[in-house]
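Okay, handing you the structure first.
For this depiction, one protein chain was excluded, whereas all remaining protein chains were kept in their positions.
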Amino acid sequence: MSFLDLFRNLDQLFVNVSGWLLGLLPDWLQPWASIAMRIGVIAAIAPAIMMYLTWIERKAIARMQNRYGPTRVGIYGLAQPLADGLKMLNKEDIVPRGADRLVHLIAPVLAVAPAILLFAVMPFGRNLIAADLNVGLLYVFAISSISSYAIFMGGWASRSKFSVLGAMRGVAQIVSYEVPSVLSAVAVIMVTGSLSLGTIVESQAGYWFVFTPWGFVACLIFFLSGVAEVNRTPFDMPEAESELVGGFHTEYSGMKFALWYMAEFLESFAVCAFTVALFLGGWHGPAIPFWVLALALAILIGTARLLPLPVRGVGALVMVGAGVFWAAQPIPSWIWFLSKTYFLFFVLVWFRGTFPRLRADQLMGLAWKFFLPLALVNILVAGVWLMPQTPVRWAPCLLILWGAVSLLVAVNKPSITDRRTYVLAD
Amino acid sequence: MSATTAETQLLEINLGPQHPSTHGVFRMIATLDGETIVKLKPVMGYLHRNHEQIGEGITYVASFPFTDRLDYFNAMSNNFGLALAIEKLGGIQASERGEYVRVIMAELTRLVNHVAVTGFLLNDMGAFGTPLLYAFRERERILDLFEAASGSRMMCNYVRPGGVREDVPVQWLERAREIVNNFPIFLDEFETLLTENEIIQQRAKHVGVLPKTLAVNASITGPMARASGVNYDIRKVDGYSIYPKFAFKVPLGSVGDVYDRYYVRILEMRESVKILQQALKDIPGGPAISPKGQAISKAPRTFKPPKGEAYGRVESPKGELGFYLVSDGSSQPYRYHIRAPSFINLTVLEDMCLGQKVADAIIILGSIDIVLGEVDR
Partner (left out) sequence: MVGRGVLKGMWLVLREFLSTYPLGRMVLRVTGQPAGNRLVTVQYPDEKQQHAERFRYFPFLVYDQTPDNLRCVACKICEQECPPQCIHIVGPAKDEQGRPLKVHGRTYPVEFDIDTSICMSCRICVDVCPFDAIEMDNQYEMSSTERFGEMAFNKEKLLKSNEYFQQIKPTEASVVDQRLEAKKPKPAPTQPPTPPSAA
């Protein structure tokens, strides 16, 4: 196979390139080199992903708030993450007096390590998975729960009241949200009969799980619990900056602080990636071929009266071109996976740009009184879904879910439901 | 079932004076049982600037720029209050156009203050600045109006006894009309973002309840009292300036929690828009300041009011803002005292916070709407 042939099949580009590179080595070295290469790629890619996630977040939130965001360093501020990294490295590393220096140092490292380890089982594309473990999903839950230790260690070792409060909140929150998160994934395991992420994605070839009643509910629970586990708005209790200053990382500065951030962003990415893998079809595209969509869009744009004529022309031509191109060459699986993941990350940022945060006790209530029972009911729904393979199964599934949701809302009596009137006095 | 008690320790934390959500250099010493507040002691005075004492050593007019710095969101209202007190003390009649301009400025200030405080409240709840920045986007437009009229965006120093320092520039009224007429559109958007939001309702409803009786007993004024259902608005009660000419309502809440305080402010902004529209329609021509007022602001030292005392009060966006002046017949006040609404509204902080969570204490403080410049003076 010549070098150029590697680019013929974009879908398997990375697989072929790695195979070609390994082929250059002697046989006895190949297994070891293969492992080393996977580790190396992940270790190199993870920080790069994190850096540009911060850029995406800053840009997107800025635009949501009618600002530009970073524009100064490089074009569109693209070098901003590099500048931030350099700044963080240069900053003085302050450890509070009376802090447990060793634990204070270990905690951020312990937070980043599992976040990077999660990348090992991330199904980036067809055959593009560093280690397709047969217990992949179990591995994900096991590894991601380590971060609660890190948060507690960091908060405790800082010897600051705000840190301790943040750490306590963090541990309570992460442990609580593990439960609905795992239970919502149980539905997926029931339907696919496998814990391997590769198999789970493969089995979504025809339809994504999110388009089934149980899949939709499980997806919401999994994603929102994931958001809570990685402490992002509206569940950013442990670091609630308006209450606890910085929560568990109040007393961190310099590169250690950057490590906390890295852990948070990598875990957010992982949550998005695993939600995509479990519910949003992973590396599969939609059931309709993309060129059909592109041509439909071309017709839509070309006939849209409200747009100026040149825009209609150019837009339609671009869409026709895209349709023709992708008809000849299907969109590579890794592009599907990454674009879906980044879209979910955008949703995370969108949450952050929109919502205030819940209160700590309300957050716990949400996990234990709403998500947990709903996830349990959802397992039942998944069972109902599996029994008769007919279109009629939609009805009982939707009925059970609707009943469960309205019952839970009624039982929990949120203060949302009280309507108020305001007198306009003279 | 046997009752077992666990040994727990109370945790005392200092929220402030350097804390992101204390709106300045304010400090709350909170004693926590877990996350529940069992005791809360507000500490203030970090921004004390001796304003009243300084005011007794300078002429009456020279106090105006200092009142800008009391509640730096509402410079115009503060000016207005002092001007009313001086007018009462010296028996000065304001020119009609001057009155209209002052009322327009005071109501614009109310819009500025209420959007900003709602944004800050949401920031305290943990929104990442989005409502605040939308609020500031609109606030900027009004501040531009202030700049065009007075030369400064926040430290306006514009109102004088007898009217305003100089008339509004040409085209100003048209600009103001446009901004005022567009304001309800922004308010609708703002409400879309906030009012129905389940997270906000969950956070704000039944949190920091201020009962009606306590509000009256603690002499709480402003939107905070009205959220608790106390129908007390100086514009209606006192009818100062030309407010009786305008048709507007006073929105009242029922529960007196953070949500009511938020929503009463939104409704008040809608009423302010009504007042503004009427005032901008009816504003007469003529001088913006009466001759006597003009003379005072040109030569402050010649103004020597007769011996006596006067209390001028306005419905500042934060509550009843009163200026108490005692004259001994010289060009400087013998006694100069301010009834600062932020300060007095802050006194019920502990009553509202007890039994709530830390996170609630922050938003309760945010909903009181304090500015430390006014609390400490």
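Every chain is named by a letter (A and B) in the order it is written, and numbering of its residues begins at 1.
Assume a residue touches a chain if its C-beta (ideal position, glycine included) is under 8 Å from a C-beta of that chain, and two chains touch if they have at least 3 such contacts.
This is a predicted model, so every value here is computed, not measured.
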item: Sole contact to the chain not displayed, among A:A46, A:A60, A:M262 or A:L295; value: A:A60
item: Selected from B:F64, B:Y100 or B:F343 as touching the chain missing from the view; value: B:F64
item: Given A:W208, A:F355, A:F371 or A:W385, the one touching the chain that is not displayed; value: A:F355
item: Of B:K39, B:R137, B:H206 or B:K245, the one touching the omitted chain in the full complex; value: B:R137
item: Positions on subunit B where the hidden chain makes contact; value: 58-59, 61-66, 68-69, 130, 134, 137, 140, 144, 147-152, 155, 157, 165-166, 169, 189, 192-201, 297-302
item: Positions on subunit A contacted by the hidden chain, ascending; value: 60, 63-68, 71, 304, 306-307, 311, 350-351, 353-355, 409, 414, 416
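Basically, only the chains that are shown with their structure count from here on.
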item: Cα-centroid distance, subunit A relative to subunit B, in whole angstrom; value: 43
item: Residues of subunit B that touch subunit A when the two form their complex; value: 11, 13, 19-21, 35, 122-130, 133-134, 137, 193, 197-203, 205-206, 229, 231, 236, 249-255, 259-260, 263-264, 267, 271, 357-360, 362
item: Subunit A - residues contacting subunit B, complex; value: 61, 64-67, 161-162, 165, 169, 233-234, 236, 240-245, 352-362, 414-416, 418, 420-426
